[in-house]
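This report concerns only the one structure given below.
As you look at this complex, bear in mind that one protein chain is not there, while each of the others sits in place.
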């Protein structure tokens, strides 16, 4: 799109309501809830990251930045950085691209559109505990239905001991869980695109692929940007449950991502100070990453 | 319609069918498992087609089998789940559409600071801040209340970001025109913004309803009474991974039943997914 370069700051509609008090009132409910249920606990977590204490908080010792030093000096921690990057990028790509493709296809058909939508959305509602059981039944190298099929195709499948295969498995599980989500918002985004625009291009003789890249994709950019941010955050923060159920970080440390380590060290192993330090580091990384996304990626996003 | 060529439609249907097959397979497999006997489930591999115990399993589960849930009727659990899911979805949409409205359509000091303050809340899952958050809940006396079950989960930036993204696509001319017509912020919000946002609201409602519906760890922490439990907690109570035997066939049935309300929501929300904006209806 041609207009993009012309905008300097964040592109916002130019017409704005002049009002001094109203915006604060509008923000108040969300800020109140955020302050009480997020910032207060988060500040506690920040404080905790500088303590060494037993789980029950009976003996507490202020250790300054020792937890951070210890975490960052651990070669395993640096290893899980690498794992996290591979995992996050792969998960975001495999969660978004198929979802977009399916949404575009679902926008094309008339008959059965509602049924497709329903069928593609509600797997999202399967309780995670059941999903974990199903993964075992499907992919366990000895008994999994799909594992058995793979074996009969001559593929040796053993994610329990083969690191890369375990990675494929957790990426598939994490992306699968998020596809429905992305699909729904892409559908909503497509709904907002005026048909008249697409029709006009069609009359101009633009082919299907060309129409997608020149009209639909740029108009979907705000949605895609939203989903990119959400999926990055998802891959970084919301996937420990899946990793816990599917591989437990193994084999070895092949699928131990940063957030899984935070979860496992803090929630399972009860090493609170260090786990808090890790979550602070993780937050800093993702905030930086998001800032970069807003600074550079959003520039390419065309808003109306 | 743009494309009436049947070949295009066939391709689209094929792609969708493959997508449905891959994505909905776990649901199908859950259903398959719910129609087999416990013996079959316990001796994998599990067959790919439904078995002959459909009636038997479903009647057992519905009439007495879910007695494992612990003295509380399924209706109560479903009711709790519904309340929690609806409150979370509505609450989130409400607070975030307001804050996004403020951030996009008003200019005021610290605007972006506020946006980022809200935005950062995307990044700290409950598991990581359990101890301090629990303490807040106790201090406010919110244990075993619906407020305690829902308020902390509304503190998330997803919806705000989505509405911001959407509002920014609304042409400036539209706002200008509204102002020329003498519409104040409230009229503009009600008559223009809300109707335009209905697809997004519908999408968010579906997602947040399911999010609330499948919540597990948080309800577990803030409820100490069985009659405040949700259906997902009950489901987890039925599943034993190590120590004892699990009636997997009944678990699978319960899981299928627990998926029905979200399906209902998706189907009801379909109505809102109609094209709006510049184009005239239909």
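Every chain is named by a letter (A and B) in the order it is written, and numbering of its residues begins at 1.
Quick note on the criterion: a residue touches a chain if its C-beta (ideal position, glycine included) is under 8 Å from a C-beta of that chain, and two chains touch if they have at least 3 such contacts.
Criterion: contacts and distances are computed from a predicted model.
S.K.: Among "Oxidoreductase", "sn-glycerol-3-phosphate-binding periplasmic protein UgpB", "cytochrome-c oxidase" or "Acetone carboxylase subunit gamma", go ahead and choose the protein name stored in UniProt for the chain not displayed.
M.R.: Going by its UniProt entry, the chain not pictured is "sn-glycerol-3-phosphate-binding periplasmic protein UgpB".
S.K.: Which one, B:10, B:42 or B:268, makes contact with the chain that was left out?
M.R.: B:42
S.K.: From the list A:78, A:161 or A:200, pick the residue that touches the absent chain.
M.R.: A:161
S.K.: Among B:130, B:177 or B:263, which residue is in contact with the omitted chain in the full complex?
M.R.: The single option touching the absent chain is B:130.
S.K.: Using the touch definition up top, pick the residue from A:93, A:136, A:149 or A:297 that touches the left-out chain.
M.R.: Considering the complete complex, A:136 is the one touching the chain left out.
S.K.: List the residues of subunit A that touch the chain left out of this view.
M.R.: Given the touch definition above, subunit A has residues 36, 52, 54-58, 61, 70, 136, 140, 142-143, 160-163, 248-253, 264-265, 267-271 touching the missing chain.
S.K.: If the hidden chain were put back, which residues of subunit B would touch it?
M.R.: Subunit B touches the chain not shown through residues 38-39, 42-45, 67-68, 70-71, 130-131, 134-135, 137-143, 216-217, 220-221, 224-226, 229, 233, 236-247.
The rule we apply is simple: only the chains that are shown with their structure count from here on.
S.K.: Averaging over Cα atoms per chain, report the distance between subunit A and subunit B in Å.
M.R.: Computed value for the inter-centroid distance: 16 Å.
S.K.: Quick check: in the complex, which residue numbers of subunit A touch subunit B?
M.R.: Against subunit B, the touching part of subunit A is residues 10-20, 22-24, 26-27, 29-31, 33-34, 36-42, 44-45, 48, 98, 101-102, 105-106, 108-110, 112, 114, 116-131, 133-134, 137-138, 140, 143-145, 148, 176, 179-181, 184-185, 187-188, 191-196, 198-199, 202, 208, 219, 222-223, 225-226, 229-230, 233, 236-238, 240, 259, 262-263, 266-267, 272, 275-276, 279, 282-283, 286-287, 290, 303-304.
S.K.: So in the complex, which bits of subunit B are touching subunit A?
M.R.: On the subunit B side, the touching residues are 1-3, 8-9, 11-13, 15-16, 19-20, 22-24, 26-27, 29-30, 33, 44-46, 48, 94-96, 98-99, 101-108, 111, 114, 117-125, 127-133, 135-136, 140, 151-152, 154-155, 158, 160-162, 165-176, 179, 184-185, 188, 196, 199-200, 202-203, 206-207, 210, 213-214, 216, 232, 235-236, 239, 248, 251-252, 255, 258-259, 262-263, 266-267, 270, 273-279.
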